[in-house]
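Only a single protein chain was left out; the remaining protein chains are all shown in position.
Chain naming follows the written order as A and B, and within any one chain the residues start at number 1.
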Amino acid sequence: MTQIGQPISRLEGKLKVTGAAKYSGEYKVPNLLYGYVVSSAITKGKIIKIHTESAEKIKGVVKIFTHLNRPGKAWFDMQYADMDAPPGASFRPLHNDEIKFNGQPIALVVAETFEAAREGASMIKVDYQETKFQTDLHSNLAAARDAKKGMATLLKPPPPKPTGDFEKAYAESDFKASGEFIHSTEHHNPMELFTTTTLYDGKGKLTIYDKTQGTINCQLYVGNVFGLHFKNVRVVSPFVGGAFGSGLRPQYQLFLSVMAALDLKRHVRVTLDRSQMFSFGHRPQTIQHTRFGATQEGKITALNHTSVAETSQFEDYTENVTNWSSMMYPADNTLFEQKLVSLDVNSPMDMRAPGGSTGLHAIEATMDEISYKLNIDPLELRLINYSTFNNAEKKPYSSKELKACYLQGAEKFGWYKRSPQPRSMSRGQKLVGYGMATGIWDAMQLPARAEAIITKDGKLHVKSAVTDIGVGTLTVMTQIAADEFGLNMEDVLFFYGDSKLPFAPIQGGSFTTATVGTAIVFASKALKKKLLKIAKTSNEAFKKAEIEEVTFKNGMMIYKDCSISFLEIINTNKDKPIRTTNFGYPHALKLRKYARAVHSASFVEVEVDQELGTIKVTRALTAVAAGRIINPKTARSQVLGGMVWSISKALMEETIMDAQLGKYINQSFAEYHIPVHADINELDVLFVQEDDKIINELGIKGVGEVGLVAMPPAIANAIYHATGKRINRFPIHFDELMES
Amino acid sequence: METESFTKTHQATTVTPRTITLSINGQQHALTILPYVSLLDALREYLDLTGTKKGCDHGQCGACTVICDGKRIISCLTLAVMKEGAKITTIEGINHPIQQAFIDHDAFQCGYCTPGQICSAIGLLEEGKVKSREEVKDSMSGNLCRCGANQQIIDAIMQVKGGDNE
C-alpha cells in the first residue's frame, strides 16, 4: 500500500490528546527564572524614567532589564533582520528610550517565580514624554506612498505593470462595477502564548525552546544579534500551539529570554500575556478600491484594483493585495496599485493568506456585483471569464483544475437551487442567501535540505529543521518518505523542529509540503544510490543493476528477481548507518515557462434574520484544486480551518484601534471575537483531481491558505443575495442588516 | 508630559507561602505555595503537569479546563489554595474514548486547545444536560480553537455521546 493519498491520522495525535506534547514553555528546567514583560503605556515619545525600586524589593525578583542596563555592545540594525524582515530597520527591543508603538516592550522583570515576576512588572512606574502620534489609516491617506524595495520583494513582487488603457476601456465598457472595501486590523492570536525557554548550557552555549515557524531563522537571528557562534545556538520547536504567520519572525520574547539568560547565566523563560500578543505583527488595516468593466456578454475587459495599507514607521511591510485579479481573469486593460501609509504601530506581518484574503474579497465581491448587473449567474460569470492562462505573468498555469472546482462544487452544494434575485429565498423568519467566490493562492516552493538515513536496525530516518505548527508536517513527511522506500509508516521516523537538523526555510505561505517534501525525495534518491553502491560490493546479483532498475519495498532493495534487505546492506557497511543529505529545489528552468497556483471555489449559504439582522453561515463548501493531496485527512482539516477563519474574517474578527489613545482596545479573547463552536455549522471540503507533472517531483501545491481566500467574499456575496445589502466593510456587523 | 498608570498600585507586603495538599488524578500532592498562585500555574509551574494549557489566563478561552469534583472548570481563575480537598482531574489523568475519537476525527491541528476541549467534553458528557448537536455546540463554546477544528471536535463528541446528531 502506498502511504501518499491515505487519510492517515496524525502521528503525534496520541501525545496531543494525552497532554504529553511539550510546547515551548513546558520543558521542566531546574532553577528556571521567569521573565515578565513591561509594555509601554504610550504610543509615541520617550521614556523619561523607569521607577524600578519597589519592584526590586519584591522577594524573588532577580533583575530588571531596561534600555539603561540591558547588556550589549554596539548593535547594528542589519543584525536584527531575520529571514522574513521587510525592508527597513527591524525593531530592537530595549534598544533606547524611544517609544514607537503602544505596547512596546520597555522592561523585563526576571524573578525566581512567575508570580514574583508578574508582581514586579505590575509595580513598575514609568514617566514618559509623549509626542503626537497617528494610528488611523483613514485620516492619513494623504501620506500614501510606494513601498520601499528589498529582499522580501522577491517573494512578494509589486503588482503587475498596467496593460492596455484601463481608463478608456472602463469608460467604454457596457457594464461597470466598483467598490470601496475596508478591512480592520487582525491579530494572529494563536492559542498558545508566545514563549521562549532559554537554557544556558554554559560557555555561551544556548538551547532555546521557542514558539516559532522557523528554527533556523531564530538561530540565525540570535547568533547575529548576540554575536554568538551559530553552532552554539540551538533552537528547538517540535510542538507549536498555532502560529498562522506570527512565528515567521522572531518575536521579542525570544530576544528578551536570550538576553536575560546570557546576562544572568541562568535558564530563563519569558512568556507574553494575551494582551501582549497584540503588540507585535498583525494583518494591516487596508482600504481597497475596485473598478471592473465588462461587456454585455460578461467578458471582463478592464480591471482596476488599488489598495492602501498601513505599515510601521520603521519597516515597509507589504503583501500582495492587488496582484490577483489578472491572474484569474484575462482582461486586456489593467491598472493596479498598492500604497503604504506609515503609522505609529508595530510592523504588520504575514497572517494566514496575507494579501490574498484581503484582495480576493474586493475582487470577488466586485465580480458578484457585475453578475447581478448583467443578470448572469455568478458562477456562469466566472466560467465566461475562465482561462488556464495567467494574464499577469503571461504564462500558462502548470495545472488549473478550477473549472472542476466550480462544477463539482456547485453540484455538491446544490448551487443550482438558488433563485437569482436578492431577497427571494427565505426559511421561517430568515432570509436565505447563496453566494460563491473564487480563490487563488501561489503554489510556491523554496529550496531546502533533508537528510535520509537507514539506521542500524534497517529503519528509515528522515530529518529536517522544519516545524509542524499543526498542519500535519510530521505525518505528511513520513508518508512521503515511506513511499520513497515502499515502507510502512512504522518503519519511518521523521525528525523535525530543531535547528540542528538540515536547513528548511520558515514554515508558511503553503510552501512547506512542496519544499520539504521535495527535499526528502532528493535525499531519498541519493540514499538509494548509496544503498545500491554498497549492495554492489557484497551482492553479485546487484553488480549490473542501474539505480533506475531497482525498486524498494518493505525494507528490501529489489532488482529483477533478486532482493537484498536493508539489514544486509547495513551489515556490508560494517553495521554502520547509511546517511545522505541532499538539497531539494524547484526546477527553475522548467518552471520558468509556467505560472503556478492553487485554486478553489467556495459556496456559502447564509441565513439572515429578517428583523434583527443576525447572520448565520448555515452551510459552506470549498472545492480545492491543489495538485496531489498527500493526506486527505490533514489537508481537509487545513481547509476546514481556513473556512472557520473565513467566517471569522467576514463576520467577527477585528482589532479595534482607538485613534485618540493610539492603541488597540480589545486586546483579549473576550473582546477579540473568533468563532466559537456554536458559530460553526455544516462545512464541507472537496478536493478535485489535479495532476501536475510540472510543478515538482510529487505534484504537490499546498493547502494552508487556500481555504481562506474564496470563502470570505462568498459569505459577503451570500449576504447580498439574502438581503440585497452589499456591505464591503469587514467584519460585517449584524446590526447593519437589521430591518429598517 | 507625564502619564502614569491610572490604577493605584499596592505596597509590597510579605505574604508567606503555605503548605497545601492537592488531590490530582487520584494522587495527593503536597505543595508549599503562595496563596495567589492560580490553580493553572500550580499545575504547570509547580507540579509539571503541563498538559493543562494557558491560552489567556483570564477565563476567555477554555484551554485551562480541568475537571474538579466531577465538573469542568477553568483553572486560571481559581487559586490553588481554594482547591484543597477537591478532586482534580487533568488531561494527564484521563483515559477516555473521547481521546481516540479526537484522533480519528482529526479534531485538532496544533493541539494546544485539545486538553481543554477533552476535559470540557468529558464534563459535558457527565453533566448529561445537553442533547442535540446544537446544544452540544453551545455547551462547548467555552473552548476556543484558533486552528478551526470546531466541526471535527463536535463530530468526535457526538460520536462518543451517541444518539441524536441533528
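Quick note on the criterion: a contact is a pair of C-beta atoms (placed from the backbone, for glycine too) under 8 Å apart; a residue touches a chain by one contact, two chains touch by 3 or more.
By definition in this document, contacts and distances are computed from a predicted model.
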Chain not present in the shown complex, as UniProt names it (candidates "Anaerobic dimethyl sulfoxide reductase chain C", "Xanthine dehydrogenase family protein subunit M", "Electron transfer flavoprotein subunit beta" or "1,2-phenylacetyl-CoA epoxidase subunit B"): "Xanthine dehydrogenase family protein subunit M"
Contact residue for the chain not shown (choose from A:D146, A:E611 or A:D691): A:E611
Contacting the left-out chain in the complete assembly, out of A:K16, A:K100 or A:K430: A:K430
Chain not shown: contacting residue from B:L31, B:L47 or B:L79: B:L79
Residues belonging to chain A that touch the chain removed from view: 41, 115, 118-119, 122, 427-430, 609, 611-612, 614, 616, 652, 656, 658, 660-661, 663, 665-668, 670-671, 673, 675-679, 733-736, 738-739
Interface residues of chain B (partner: the chain not displayed): 3, 5-10, 12-13, 15, 34-36, 38, 57-59, 62, 65, 71-74, 77-79, 81-82, 120, 123-124, 127, 129-130, 132, 134-135, 137-144
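Operating definition for what follows: only the chains that are shown with their structure count from here on.
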Distance between chain centroids, defined by C-alpha means - chain A, chain B (Å): 28
Of all residues in chain B, those that touch chain A in their complex: 1-5, 9-12, 14, 34, 36-37, 41, 44-45, 48-61, 63, 90-92, 94, 99-100, 102-104, 106, 108-115, 118, 134, 136-138, 140-154
Complex contacts: residues of chain A adjacent to chain B: 9-10, 12-23, 25-26, 28, 41-42, 45, 48, 54, 57-59, 113-115, 119, 122-123, 125-130, 189-193, 239-244, 271, 273-274, 469-472, 633-634, 636-638, 640-645, 668-670, 674-680, 682-683
